[in-house]
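A short worksheet on the structure shown next.
== subunit A ==
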Amino acid sequence: MPILSTFLWLPIAGAIVLAFFPKAAIGAIKGFGLFVSLATFVVSLGVLRGWDDGQAGFQFVESLEWIPQWGIRYGLGVDGISLWLVLLTTFLTPIIFLSAWNSIHKHPKEYVISFLVMETAMIGAFLATDLLLFYIFFELMLLPMYLVIGVWGGANRIYAAVKFFLFTIAGSLLMLLGIIYLVFQNYHQAGAPTFEVTQLYGTELTATAQLLLFFAFTLAFAIKVPLFPLHTWLPDAHVEAPTGGSIILAGVMLKMGTYGFLRFVLPFFPEQSMRWANLMIALSVIGIVYGALVAWVQPDMKKLVAYSSVSHLGFCVLGIFAMTQTAIEGSILQMVSHGLSTGALFLLVGVVYERRHTRLLADYGGIARTMPVFTVFFVIAVLSSVGLPGLNGFIGEFLILAGSFQTHPVASVIAASGVILAAIYLLWLVQKVFFGPITNEENRSIPDIAWNEVAAMIPLVVFMVWIGVHPNTFLKKMEPSVKHLMTTINGPDASGEIRVADRGLTRNQQPATSNSPEAK
Partner candidate 1 sequence: MIPTHWFLILSAILFTIGVMGVLTRKNGITIFMSIELMVNAVNLTFLAYARQFGQTHGLIFVFFIMAIAAAEAAVGLAIFISLYHHRDTIDVDEANLMHW
Partner candidate 2 sequence: MTAEVIIFFVFAAIAVVFALVVVLHRNPVVGALSLVASFFALAVMYVLLEAPFLAALQVIVYAGAIMVLFLFVIMLLNLQHVAEPPTRPIQQFLGYTSCAAFGIGLVYFIIKYAIVGRPAAQFPSTARDVGIRMFEAYVFPFEMVSILLLAAIVGSLLLSGRTGQGKAREVSR
Partner candidate 3 sequence: MLNTLWLIPILPFIGFLLNGLFGKRAGKGFVTAVAILGSLAAAVAGTIAVYEYQHTYHHGERHLNVVYEWFNSGGAPGGAGGIGADIAFQLDPLSIVMLLVVTWIGFLIHLYSVGYMHHEEGYWRYFAYLNLFLSAMLILILGSSYLFMFVGWEGVGLCSYLLIGFYYDTNHAPAAGKKAFIVNRIGDFGFLVAMFLMFAYMGSVDFAKVQQVAMGGGISAAVITGICLLLFLGATGKSAQIPLYVWLPDAMAGPTPVSALIHAATMVTAGVYMIARSNVLYRLSPTAMMVVAIIGGLTALFAATIGLRQFDIKKVLAYSTVSQLGFMMIGVGVGAFSAGVFHLVTHAFFKACLFLGSGSVIHAMSGEQDVRNMGGLKSKIPITYWTFLIATIAIAGFPPLSGFFSKDEILASAWSTPYFPGVGKLIYILGTIAAFCTSFYMYRLVYLTFYGKFRGTHEQEHHLHESPPTMTIPLIVLAVLSVFGGLLGLPHVIGHNFLAEWLHPIIPEIPGLHEIHIDSSVEWLVMGLSTLIALAGWFLAMRLYKERGNASDVAFEQRSPALARAIENKWYVDELYAAIIVRPLAALSRFFWKGVDALIDGLAAMLGYVVRGFGEIMRFFQTGNVRNYALMFFVGVLVFIAFFV
């Protein structure tokens, strides 16, 4: 039984079964959803068991004829780049069901179903080794999310849902055209049509074609990330989405963009990526600072966290386009940690929203006294998101910054200031919500965090600490793939070293023999 397909289709299968559940059996529905997602997670862990640390390419590859006429295959595979994102997805879904155990009163069945469908779509997008297959999953995940935001969302949900959908679809449709063109060119050169990602690497293209395709792909992913000028859909979507929606959106869906950059943009168009790296890095750095600053003045908790995502994802993009191995590993790790910490933040905001039905900072204050346990969890999540060493956030950011410092020192320094800003807005949030005297009478009697929410939080915290304390568990598995990616970008000649390194800022491999630019 091919493991990837198993846990790829398990959620959908569950959803189909679920469709025949009686509407009334809410407990059963939720339980079944949780069970299915947990099963998926357990199965997906099997990937780790059979994992070959040394191998750079795809593992557990499955490849079947699908649309032979166009050389489209049902190709699945997982490598160091996608491994942790896949696991993150399967890991977060049960947590969502747990956290939403009592909070979804409207159409619980449809809710669970849409999340299961979404899970399959997301896993598929990470696993697909075939461009069209990827695209299909990439778009498939929009529909359930649209429904989730639109049906279970807040007051202004329609606007948010439509905005979310149109922004993303606009990008991805142009990318579709790019895909077609790319494949067509490759077809001309290779003679046989194929959508296999790895075979499309190194398709020769004319300069203009490269440029256009690069921007077609980049636009799609940049919207998804979201990169600075295209980020405005995110706060609305986050604010209006139900807790689970926000968690998935921030935790996994945004990673589609960064993942796309890594898997497609860089290896497809290395020259263009190098050429426009400075632009992308500039945008991401702007995003980091901008997102942080805007987050700081938000009156609404969820908006604040949403903008913080803009800031944190900026780090990922920075790392990717710095194009040093360290930075890329860092940004992959940062994707995972962001999924954990921001997911946790949204979860907790959801918890308190459900009790007080307001997200305005002004309505809170001093609830550390009424819900101490909750406060502890929240502070932990905040600290991990601030990037406190010993928790997950730090490692990723450090690797990104240190790595990008090699090639883009100025950008990395400016980005590093984002670390300060993160502390500013997140501690501001904590102080406003939890500390100080209780001003609002309603806050005197908030029930503390409930069993299911604790159950949802604990695994998150565990992994935050794990990544923070022993990140090698994660880095070692992604290292070969990233190395391989670097060679794909730079060509085999410069395997370890980075091609953009001819700016005088090369890191010497052996510390003993120090060589600074002057020394050379």
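The criterion applied here is as follows: a contact is a pair of C-beta atoms (placed from the backbone, for glycine too) under 8 Å apart; a residue touches a chain by one contact, two chains touch by 3 or more; residues count from 1.
Quick note on selection: all candidates are chains of the complex that A comes from, given by their letters.
Quick caveat, the model's predicted, so the values are computed rather than measured.
Chemist: Sort out for me which candidate, 1, 2 or 3, comes into contact with subunit A in this complex.
Modeler: None of the others touch subunit A; the one that does is 3.
Chemist: Quick check: in the complex, which residue numbers of subunit A touch candidate 3?
Modeler: Contact set of subunit A toward candidate 3: 163, 166-167, 229-230, 232, 235, 290, 293-294, 296-298, 324-326, 329-330, 366, 368-369, 383, 388-390, 394-395, 398-399, 401-403, 405-406, 409, 412-413, 416-417, 419-420, 423-424, 427-428, 430-431, 434-438, 470-472, 475, 479, 496, 505, 507-512, 514-519.
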